[in-house]
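A single protein chain has been removed from this complex, and every other one stays in its place.
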Amino acid sequence: MSIAPDHDTRVRPAAPREEDYLWTLNFGPQHPATHTTLRLVLKLEGERVVDAMPEMGYLHSGFEKIGEHLTFNQYVTVTDRMNYISPMANNVAWHHAVETLLGIDLTPRCKVIRTIVAELARISDHLLCNGAVGLDTGAFTFFLYGFYQREVIYDIFETLCGARFTNSYTRVGGVSHDFTPLVIEKIRTFLRTFPKTLDDMERLLTRNRIFVDRTKGVGVLTKEQAINGGASGPVARASGVTRDLRKDEPYLAYADYDFQICCAAAGDCYARYLVRMQEMRESLKILNQAIENIPAGEVNVGADQRVARPTKEQVYSTIEGTISHFELSMSNRSFEVPYEESYAAIEAPNGELGFYVVGDGDDTAYRARCRPPSVLHFSLFPQLIRGHTLSDVVAVLGSLNIIAAELDR
Amino acid sequence: MTTDQSSTADLLETLVARFPGLETSAYRGQTRVVVGEPASFEVLSFLAAAGFDLLVDVTCVDYLEYRGATRRYGLVYLLASTATPRRLTVRVFVDDPEPAVRSVVGVWRSADWLEREVWDMFGIRFVGHPDLRRLMMPEQFTAHPLRKDYPLQGRGERHNFPVLTREDG
Partner (left out) sequence: MALELPENVVVSRLDELANWCRKNSLWPMPFATACCGIELMATGAAKHDLARFGAEVFRFSPRQCDLMIVAGRVAMKMLPVLQRIWLQMHEPKWCISMGACASTGGVFDTYAVVQGIDRFIPVDMYVPGCPPRPEQLIQAIIDLQDKIQREGTITGREFETRERQLRKRALVEAVGPLSLDAARNPVIQRELRFPRS
């Protein structure tokens, strides 16, 4: 067999393609910087991240399935464990959705009390989130400052309802415990002392050269990407989306208070940090207005509405109270739930946290869908990290504030 | 909720004129539109162009045991607008044995993972989705757990692991 002389038989090595140099790195699900259980598969060229493939579900616990088996009041304990950085906000969101479905109008006192606990939850969330961003970029002291103030908020909640942070505080048509003078005093003390810590924290980090260099211009989310990707909360507001359900669809008592929506235009990690810091100050503003003007009167809706348990005094001294207590204790005679479905959301610390509740006549939801902000924020992650270095992964992850239990449910 | 009622009413009129056969209803101030499965993509794209730039959520309800229900799966698209505070709920019903609907990932990127979750939990196929894999459950999992005929405690998948003793470690 002859070979034509002009035909080169030597096998030429194929020209190296760019993918051959890429290195795949598995990141998580058990990794200190993921804080919880999420996994990233990163494609690296040297230290530069070419692409990221996020994966989730490592904490999927069937929250929505449990919601179909527990009554409206029982399920609140499970919502505590959803976004465990700010459980109070979840409690408020869940019962806000249930009350929208049932058409219950809260008492003015209850509205203010729920506003106060939701804002305290917002502060505690932002403290941990910003603290974790600081921790991941090397500022451990900042984290400890934040955590110390979280302990103060834990203490307030413990005085209020007996649990440090899985509070299960709300009930259909009210709350489990009314504010006592001691709680109000503790919140006042917190409001007096916290601004100083906040100033200290800002002095520690806001103009810290290392921190600014590691977060400015990193993980930029444009306004279009934010809207198209369904971002909400501080993540969207740091990109210039002026959407805040507290202003746009005022629920509870937010319409009565004077506060600002905090926005930034840059959309990077630093902007998200700044928005959260500023939101804590705005929350303090709301709290200062609310704590001095808690309306007097009943905290739960009246016994005639037959949704919230009457007080012991009502049970023992009035016939309506006795009947209402008796009927609420029986599983087949409690709430009148319509064959309807509705969606209601609140501005949780992390973004729009809503529940789509389907009623089917009894006091268990037929379907309890939770709309978690974390899922949509995590799905934005590959867009944010492309082109940055491996060390920026933790800064971006931290600034998105992804909570695995809320992500996976 | 202080949704912008007048503009929503105008929009509904335009929508019904454009797509005949839509049913609209309202409950607690929330407007809902029921769309037939073949037209769902057109209606949703139309709404996206009409100012609903934010897809808040895509989810599903399994009406297997629901009183008076005729269709099994009811998809829920929650739309909102970032410019004006208004919302709209779009419902699309699909049925066994091959529940499928056209994907809206091309319209809103946020639909990507939300549709994957609905596929994972309910087994509804989104035609045209670029990457329709399970989102929450492991790849080997076969059932769709949020369907009403799947038990709360599962079918024993959670016990199906090797046991490590002190001797192994």
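The letters A and B name the chains in turn, as written, and every chain counts its residues from 1.
To be clear about the criterion, contacts are C-beta pairs under 8 Å (C-beta built on N, C-alpha and C of every residue); 3 or more make two chains touch, one makes a residue touch a chain.
None of these values were measured; they are calculated from a predicted model.
The hidden chain makes contact, of the residues A:G62, A:G321 or A:P372, with A:G62.
Mapped onto subunit A, contacts with the missing chain fall at residues 29-32, 35-37, 57-62, 65-66, 77-78, 80-81, 84-85, 128, 143-144, 147-148, 150-151, 154, 164-166, 404-405, 408. The chain not shown here touches subunit B at positions 136-138, 145, 150-155, 157-159, 161-169.
What we mean here is this: only the chains that are shown with their structure count from here on.
Averaged C-alpha coordinates give centres for subunit A and subunit B that are 22 Å from one another. Residues of subunit B touching subunit A in their complex: 1-3, 27-28, 30, 53-57, 59, 61-62, 66-68, 76, 78, 82, 85, 87, 89, 108-110, 112-114, 117, 121, 134-138, 145-146, 152. Against subunit B, the residues of subunit A that register as touching in their complex are 56-57, 60, 62, 64-66, 68-69, 100-101, 103, 225, 227-230, 241-243, 248-251, 339-345, 352, 354, 356, 358, 360-361, 366-367, 369, 371, 375-376, 378-379, 408-409.
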